[in-house]
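Missing here: one protein chain of the complex. Every other protein chain is in place.
Letters are used for the chains, namely A, B, C, D and E, taken in the order the chains are written, and counting of residues starts over at 1 for each.
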Amino acid sequence: MASTPTSAYGADLQPFAGIASFMRRPVTRDLTGVDVAVVGVPYDGGTSYRSGARFGPRKIREASLLLWGYNNALAVKPLDVLSLVDYGDVDVIPPSIVDTMENITREVGAIVDAGTTVIALGGDHSISLPLLRAHARRFGPLSVVHFDSHPDTWETEYGGRPYSHGTPFRRALEEKLIKPGSYIQVGLHGPTSDARDWQDARDLGVRVITMDEAAAMEIPAVVAAIRETVAGPTYLSLDIDAADPAFAPGTGTPEVGGFTSHQLLQLVRGLKGLELVGFDLVEVSPPYDHGDITALLAANLVFEFLSLLALGKVKA
Amino acid sequence: MASTPTSAYGADLQPFAGIASFMRRPVTRDLTGVDVAVVGVPYDGGTSYRSGARFGPRKIREASLLLWGYNNALAVKPLDVLSLVDYGDVDVIPPSIVDTMENITREVGAIVDAGTTVIALGGDHSISLPLLRAHARRFGPLSVVHFDSHPDTWETEYGGRPYSHGTPFRRALEEKLIKPGSYIQVGLHGPTSDARDWQDARDLGVRVITMDEAAAMEIPAVVAAIRETVAGPTYLSLDIDAADPAFAPGTGTPEVGGFTSHQLLQLVRGLKGLELVGFDLVEVSPPYDHGDITALLAANLVFEFLSLLALGKVKA
Amino acid sequence: MASTPTSAYGADLQPFAGIASFMRRPVTRDLTGVDVAVVGVPYDGGTSYRSGARFGPRKIREASLLLWGYNNALAVKPLDVLSLVDYGDVDVIPPSIVDTMENITREVGAIVDAGTTVIALGGDHSISLPLLRAHARRFGPLSVVHFDSHPDTWETEYGGRPYSHGTPFRRALEEKLIKPGSYIQVGLHGPTSDARDWQDARDLGVRVITMDEAAAMEIPAVVAAIRETVAGPTYLSLDIDAADPAFAPGTGTPEVGGFTSHQLLQLVRGLKGLELVGFDLVEVSPPYDHGDITALLAANLVFEFLSLLALGKVKA
Amino acid sequence: MASTPTSAYGADLQPFAGIASFMRRPVTRDLTGVDVAVVGVPYDGGTSYRSGARFGPRKIREASLLLWGYNNALAVKPLDVLSLVDYGDVDVIPPSIVDTMENITREVGAIVDAGTTVIALGGDHSISLPLLRAHARRFGPLSVVHFDSHPDTWETEYGGRPYSHGTPFRRALEEKLIKPGSYIQVGLHGPTSDARDWQDARDLGVRVITMDEAAAMEIPAVVAAIRETVAGPTYLSLDIDAADPAFAPGTGTPEVGGFTSHQLLQLVRGLKGLELVGFDLVEVSPPYDHGDITALLAANLVFEFLSLLALGKVKA
Amino acid sequence: MASTPTSAYGADLQPFAGIASFMRRPVTRDLTGVDVAVVGVPYDGGTSYRSGARFGPRKIREASLLLWGYNNALAVKPLDVLSLVDYGDVDVIPPSIVDTMENITREVGAIVDAGTTVIALGGDHSISLPLLRAHARRFGPLSVVHFDSHPDTWETEYGGRPYSHGTPFRRALEEKLIKPGSYIQVGLHGPTSDARDWQDARDLGVRVITMDEAAAMEIPAVVAAIRETVAGPTYLSLDIDAADPAFAPGTGTPEVGGFTSHQLLQLVRGLKGLELVGFDLVEVSPPYDHGDITALLAANLVFEFLSLLALGKVKA
Partner (left out) sequence: MASTPTSAYGADLQPFAGIASFMRRPVTRDLTGVDVAVVGVPYDGGTSYRSGARFGPRKIREASLLLWGYNNALAVKPLDVLSLVDYGDVDVIPPSIVDTMENITREVGAIVDAGTTVIALGGDHSISLPLLRAHARRFGPLSVVHFDSHPDTWETEYGGRPYSHGTPFRRALEEKLIKPGSYIQVGLHGPTSDARDWQDARDLGVRVITMDEAAAMEIPAVVAAIRETVAGPTYLSLDIDAADPAFAPGTGTPEVGGFTSHQLLQLVRGLKGLELVGFDLVEVSPPYDHGDITALLAANLVFEFLSLLALGKVKA
């Protein structure tokens, strides 16, 4: 890994100073010996309401400078354990979702194939489909844990078109990127287009825990349900709109009545010990954020995931 | 109902596109066959702190375009059941609360008298008095459910003046627009001018459940208390400042320590089965909103109320 | 034109009240007897920096409510002269610029073919190509007046792709939608990718007046140059980033050192008497606007154009 | 003048510290020996678009802490010459413009009658009428210099009502508060309701210099025209919307194409030597301001006026 | 206490009007007969991320105007019981934390020595050290209750420097300003620099209740733990970042996953009956606040503390 030392990025400086690579890690595409790469996917052409998620990766990187390093809840300092780099961003093509998806699968696929775990920063939720393609190519059909206010399993959107931020998981199921019976959605809430929307997900074999159910069960039971559902190589997709707009105002299609930040932190920590092979955090839309609180929540959720990877490596 | 078809408003388009009438419904004053009319009341001259609620109706309409249509919690798609129109706004007169109240009572009274249920979007809370006058004229004294951080039953405000956003329910009680013993206030919190403020409400025969009491009782018990208190034609008045400022920053007189959005959704749903005849949602002040989260919460609470009306019609 | 009377939209109310159709005009797709239709084109997938222009049409409509009606500089009250409607928005498809362009050409083409003049509200500048296609189909090759900080005549963008907000006028020239020698660009400023960018435009036969040249010539001379260049059916394309960011912060690719609002008003008024057949105002990006000043400038520039159409009709 | 010493307000501290009275002057209602009193009039019920000007006085006070003290252009340090206090705010009554106007005339009248010059901070422009009443009572009919984008001489507004922010100068003319032939309006621009609006002002005997005329004449000629028009006790009314929205976004009814801040400073300085007896600066609406630039412009314009008073006292 | 009567500050006006001294109390440095003085300490040079807390005192004062006066939860109207003044701000020196700390200790020490209880409004958390010095000088070693997301007991910061907002309580322990075994920290959460950070606090004799522990114990048990820990003269230090960023976005180093506003109100009220001798509320950073919700939360927490002082005086 021949790259700029982290001191140039300001690793010894206070968080207001220096270059905003993810956690001051070197910016490089040399993956030799790299455990984990943070990859930005700044595409927002799939969103049905507010655009702006193209600036999600940049702002999450900026917020990551506040991640002091040690995870008290999980008792691990990820960067002591893992070799992490900031890969920079995938070349997305706003005028064409199809071209964009090809780029994502190709670029991320190469990283995954190199044996490096990818943490993808969205971008809107349409990017999960090419990300799942890249991961399934290496790991086979995946278990999927999916936190969201929407199922994203619409048949089509935009008058019959297959690709958008409302359809990625339907496509992934059709393409058999997801292991049957090993897919759980947590946090659905808010109005939908039709009575069928949530039921469609269930009919496709997805285990669904709605926000109302999660509130009634409480977090430990939700965690238990997740752990019952998934097994083997597991991919986590986290749409920040699973959080209530009070906690995540900066998002494309906010839905009132969602999780608190404390609940989301507990949910991600609850995945400890699973065989986590990939992660995307999507739908952070900075133009609608205030005081960067959404980006900061996102950065912390990435940090929890990173901590889980570190624990996995320690154990292995 | 001879009016512009909803396609012109963008009914088939994504929520970022098209004209911001409430849920893309036709803008019309022809009420033939209309079950429910959304009516804006953009008056903010009664507020004692931040003005700006005059833009409440416009922003709630805009946020309503994100209401995808089907209510999962209540299992109903209101627009399949109800004929809904956007009536536009009442002609309010900022320099004169008295003239404004006359206009409200007259314009809304005509709608109510036509047998159409009104959903009024404020505006500050002073508009509830003329709205209650319009409804009581048709339905007689009303049961009232009132979510708020303030009792709004001051004797006078502004140096002895009878009309403001602090007095509407005192006036309504005096004018016998409210049925004795059938009025409940939920969510009072924050400092008041005097020890008497909350007690005054109780002395006037109002059942009061403070925020602290509601937190201790939990929502189902609050719902039960509401259902014990009201009977017959019931009017719901919802001041968005019942929500904590984290969930509703865009309001005129925010009070810290209020409800979450999830709790408010549950409270409105708890009114299922009551004989609901009118509704106002007030005190959304867009200049102080961020990421439109207050307007979005308001639009969702309107949607819950609309869903209750739809269930009532299905049942009837 | 059987549609909702303007009173329902609040034509008699103050600008803070009522429904935000363009200048309170009826929302309708019935073009019988309609002189001018305002059409929103909320596509922002072509932009190379900030998205958000998808909300341009909605916010310009909102700002249009402040247009009191009479144009003092041109001494005309356009709505007394012209029949104007708000057509609503074209069905744009963010994930695909190609599908979007087809929709624009088809929908706008139908309006143009009906003999109604279109005022298109963007959206990013990529929409000008399908708009020019729709107009050239009816009027033949067009004279074009183009206010902008960028030439938008790149060969390709996004790694060889033909369609984006950087290429529409190159494509239009190639497709012979523009009359040779009758195309003028005014206001170019800021850095470009290469020395060739501005020269390419000139080599393509475009008359270019840069911002620095315009500042030296002063506005009347610029107006004279425009009037020398164009003749016959003339299309005006106005990218709001021709204005300095102080006057138009809410845009996708701002360039410092541009026109003042006063200069832009004078430039549009300078087109008086030309045979104006079409107009787009693009690149208003509300999430980056403040106090709505960009949307308000845009609405006023539309109003100037509308006034020119009215004068044209009066004269004809 | 027995009041708190200015050190308690932070007179020796940097502008970020201390209490935001106007320029750290004592807050007091004891006018003994006081030359000038700054008086807030936080009424915004007369505005026809954005409210919020009720916070104008507070924010202008805050911005005033950046006024370092010495006026370089006019070569005077006003606080060395004048005894200045911050009177606090008039008791305005948002629900009633009539009651509000009575309070203003009474409270400000008492100050004027005490021989203290009033600098009134609005508030919307409706406050000028009661302010003129208070001044005319003492000084007789006044010369008036009025900077604005609107004439504010409408016959009525809000469906025939006499009082609003669109009518104060019509009422003042009718009430003979203004000396015939001694009233000049500078800066009118933007659309009006009707062709008559500007002509009405002229027909009422007002000398009108529109923004376009002012731009053509340049500032020194405008200053000369003002000095030709007024004589004797002169009142200056400055609506911040005379400035372009780029320079003053935080206002109630912004009109694009107005003055720069530099021009406005020159205009106020141009009044040097006139017999200035009163001043209002109105229509600063902080919720729509950004970076407080409108409030800061307002504070500086007040400072120029204050400097003129100081020069007048030195000379006298 | 010879000072300006509160009517000049607008004590009889609505909260939008008048001068923003704390709760309209007189601004004075005459402490004769004064029970409590609110003192601003606008220093933000100790912060490691966002500056801006220098405007904290000004904005908390502004928000305090919404504190209507009577505390319903504690059944007391503090200003009926206590003589309260607004002292204004300490003279802080941004370029030098050492000079600033000396000023704080000297100025606040003089107030404390005069027998007046100080409520200090920060400013960043570095100000607690000189505040503790001022209090310990009079009261001897103090019990300390400290609400925060960070322990602020780092050995050094900024490359070995002893003073910053990360070290004040380490210094206070070293200087024996705090009574051994009588110091409790509540609410720690988020990542830290090292595994040692929280343990260091414990090793220094601090009782630590983390946010996760507090969530599990629930508030009454946390209150009980606090009451077990402290005794005698007790100082409360409240860092607003103990609240989740949803409730307090306007702060210097936000940490996701914190307290709700309702919980913080309960925590402060839980100190009823303790011998409270001093209080600071720190780290409100207005440039990052929205809708002033952080400042409003801060003002309410000050009001709760003030109410406790009032109850203490009533009892005494």
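Annotations for the structure displayed:
Basically, contacts are C-beta pairs under 8 Å (C-beta built on N, C-alpha and C of every residue); 3 or more make two chains touch, one makes a residue touch a chain.
Note that the structure is a prediction, hence the values are computed from the model and not measured.
Just so you know, the chain we are not showing touches A, C, D, E across the whole complex. Within the set E:Thr6, E:Ser164 or E:Asn300, the residue that contacts the chain not displayed is E:Ser164.
Of the candidate positions C:Phe16, C:Trp198 or C:Tyr235, contact with the hidden chain is made by C:Trp198.
Per the touch definition above, the residue from D:Val118, D:Leu265, D:Val284 or D:Leu311 contacting the chain not shown is D:Leu265.
Within the entire complex, the positions of chain A that touch the omitted partner chain are 2-5, 7-10, 12-14, 16-21, 26-29, 40, 42, 54-55, 57-58, 61-62, 86-92, 94. Although one chain is not drawn, its touching partners on chain D can still be listed: residues 12, 14-16, 66-73, 75, 77, 244, 246-247, 260-262, 265, 290-293, 296-297, 300, 303. Against the chain not displayed here, chain E makes contact via residues 44-48, 50-52, 54-55, 91, 93-99, 126, 158-159, 161, 163-164, 287-288.
Throughout what follows, only the chains that are shown with their structure count from here on.
Shared contact partners of chain B and chain D, listed by label, are C, E. In terms of their C-alpha centroids, the spacing between chain A and chain C amounts to 39 Å. Each chain gets a centre from the mean of its Cα atoms; for chain B and chain E, those two points are 38 Å apart. Across the assembly, chain B contributes 12, 14, 16, 48, 50-51, 54-55, 91, 94, 158-159, 244, 246, 288, 290 as residues in contact with two or more other chains.
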